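Take a look at the following structure, please.
A single protein chain has been removed from this complex, and every other one stays in its place.
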Amino acid sequence: MSTTTEISVWSRRPPFSVVLGLALATFIIAASLLSHYLAPFDPTRMAAGPRLAAPSGEHLFGTDEFGRDLLSRVLVGGRLSLGIGITAVVSGLAIGGLMGLIAAFSGRFVEAVLLRLIDVLYSFPDTLIALALVAFLGPGIENATLAIAISLVPFYARVTYGLAAAERAKPYIEAAKLAGIRSGRLVRVHVMPNIGQSLIVMGTLGFSSAILSAAGLSFLGLGVQPPSPEWGAILASGRNYINKAPWILIFPGVAICLTVLSFNLIGDSLRDLVDPRRKGRS
Amino acid sequence: MSIPYLSVRDLSVSFLTGTGAFYAIDGISFDLARGEILALVGESGSGKSMTSLSIMKLLPTVAQMSGRIEIEGQDISAFGRRQMEDVRGARIGMIFQEPMTSLNPVLTIARQMTEGPMRHNGISRREALATAYTSLEDVGIPEPDRVLAQYPHQLSGGMRQRIMIAAALALRPGILIADEPTTALDVTVQSQVLDLLVDLKSRSGSGILLITHDIGVVAETADRVAVMRGGRILETGTVDEVLRSPQHDYTKALLASHLTVDKGLKQRDAEVEGARP
C-alpha cells in the first residue's frame, strides 16, 4: 500500500464561497440583532415619510403604502425571519434527530414502525405540511414557527437515522455494545460526537429552507400578521404596488435571497468538510 | 545483454507538504526484461505501489516526478496524456489488488474486454470477441462463453482477477505490472493466480513487475527481487541471492519477521516449553 499524506480539505485557505457566505451571514445576523439601534424609524410608525416614496437620503430603501420607513422594516423584519428560522430548525432538529436516533437504536420493531412513519411524512413537501398545519392551528407567528418546525421533522429524522445507522454498523460501536454499554449512553458518548458535525451542517442547510417557508407563510397571510414587518409579510403587502413602488418588493426580496444564499454557501462547504468520504485515512 | 524492455533510472516522486518536500520515491533504478518476473517487495509506505503508478503516469497531479522511464529505449517520462494512452494497455498492462473496483459493474465482461482491443488495435467487435474468448481460455477460465455474458458481481474474486489478467494480456503488452494481485484473494485462489502468472510469463514472454508485501510469494514466483523501504531500493538481486544471503539489515529483518507455518509451530512450541515449570 502506498502512503497518502493526509491533506486537509482546506489546506491553504477557505474557498471564496465560504468567505462570501460567512461574511454575508455575519452581516445579516449582526444587522438583525442590532436592528432596533440601526433602524432610523419605528418600523410600525405610519407616515414616517410620504407614502410610496422612492429611496432617498432620508429613507434609504424608500417607504411603503402607509409611509413606513422600509429600511427599518427590513432590518426589524430580519430579526423576525431569522428568529423563526432558528427556532424552527432547532426544534425540528431536536425532534427529528431524536426520532432518527430512536429508530436506529431501539430494535427492529420500533425501527420499522418509525421508518415507515417518517417515510410517509417525508413524501409530502415540507411547505405543504407547514401550510396544512397553520391552516389547522390558525395563523400567527408562534403557530407558523411550530408548523415549520414540524415540517422539518421528517427530513431531520431521516438524515439522523441514516447517519446513525451507518455509525451503528461500525466495529467501534459493536465493540462498545460488547462491553455492555447501554443504548442511551452508547448514543450519547459514542454516536453523537461522530454525527454531531454532520447534523449541524444539515441544520445550516435547513435554516434557509425554514426562512423561505416563513416568508411564504407570511406572504400568504398565515404567518406573521400585520403590522409586524416580517420579510414575507412585507412582500405580501407590497405586491399591489409592484408597478408604482417596486422597492417595497425588491429590498425584502433581496434580503431573503442573500440570507438563503449565505446559509447555503456555508452549509455546502461545511458538508464537504465533514463528508466522511473526504476523511481519508493515511 | 540486449536492452531491457523497461528501464527506470533515478526515478523520484515527491509531494510538497507543509514542512517541505516529502519523497515517496527517492531515486530508484531498475530494469525489467521480457520473460522475467521482478518483484518489488516492501511494507506499507515503502513506495512500491507509487512506483507502479509513476510508470503508468497515474500519479495525483500534486506529485512531482523526475527521472527517466524507458520502454525499449524510448523515454516516456515526458509523455503527455495522449501518448500515455497508447503506452497503457498496449505496451504496459496493469492489474490491481481489488479486481472489483477495476471492472465496471454495469457492463458485461464481453463489453469490457472488447473495448480496449477495438480501440487500440482497430479491430472489429467480432475479432475482439474472439480474442477475448481465447484470452479467457488462456487464463484457465472453463466456460468463456458463459463468463463473457456475465456481470462482474456474478463472479468470484479469483475469477475477476483472472479476467483482469486476461483483459490486460489481450492487448499483448510487453510487460505486466501486477500490484498486489493476490492480496485480496484466498490462499487457494492466490496459488492458482500465481501459477497463472508464471505460466503466462513463460508462454507469452511478457515481463512481469510483481509488487507485493509477501516474501513467500516472492520466493515461489519471482526471478529477481528488489527490496524497497522509504522510497529507496535497498537491495536487489536474484531471488536465490537475496533470500538466501541477504546483505542489507532491513532485508534480514524482513526475512526474520516473515512467518512461515514451520516457524510458527516452532515459536509456539518454544513458548509452551518455556511456560512449563
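Letters are used for the chains, namely A and B, taken in the order the chains are written, and counting of residues starts over at 1 for each.
Going forward, contacts are C-beta pairs under 8 Å (C-beta built on N, C-alpha and C of every residue); 3 or more make two chains touch, one makes a residue touch a chain.
What we mean here is this: contacts and distances are computed from a predicted model.
K.L.:
What name does the UniProt record list for the absent chain among "Sigma-70 family RNA polymerase sigma factor", "Oligopeptide/dipeptide ABC transporter ATP-binding protein", "Forkhead associated (FHA) domain, binds pSer, pThr, pTyr" or "Xanthine dehydrogenase family protein subunit M"?
P.N.:
UniProt lists the chain left out of the view as "Oligopeptide/dipeptide ABC transporter ATP-binding protein".
K.L.:
In the whole complex, not just what's shown, which of B:Ile92, B:Ala219 or B:Leu234 touches the removed chain?
P.N.:
B:Ala219
K.L.:
Check the options B:Gly27, B:Gly67 or B:Gly140 and report the residue that touches the missing chain.
P.N.:
B:Gly140
K.L.:
For the chain that got dropped from the picture, name the residues of subunit A it touches.
P.N.:
So the residues of subunit A touching the unseen chain are 170-182, 185, 189-190, 193-194, 281.
K.L.:
So that we can see where the missing chain sits, which residues of subunit B does it touch?
P.N.:
43-44, 140, 157, 186-191, 194-196, 198-203, 213-217, 219-221, 243, 253-254, 257-265, 267-269, 271, 275
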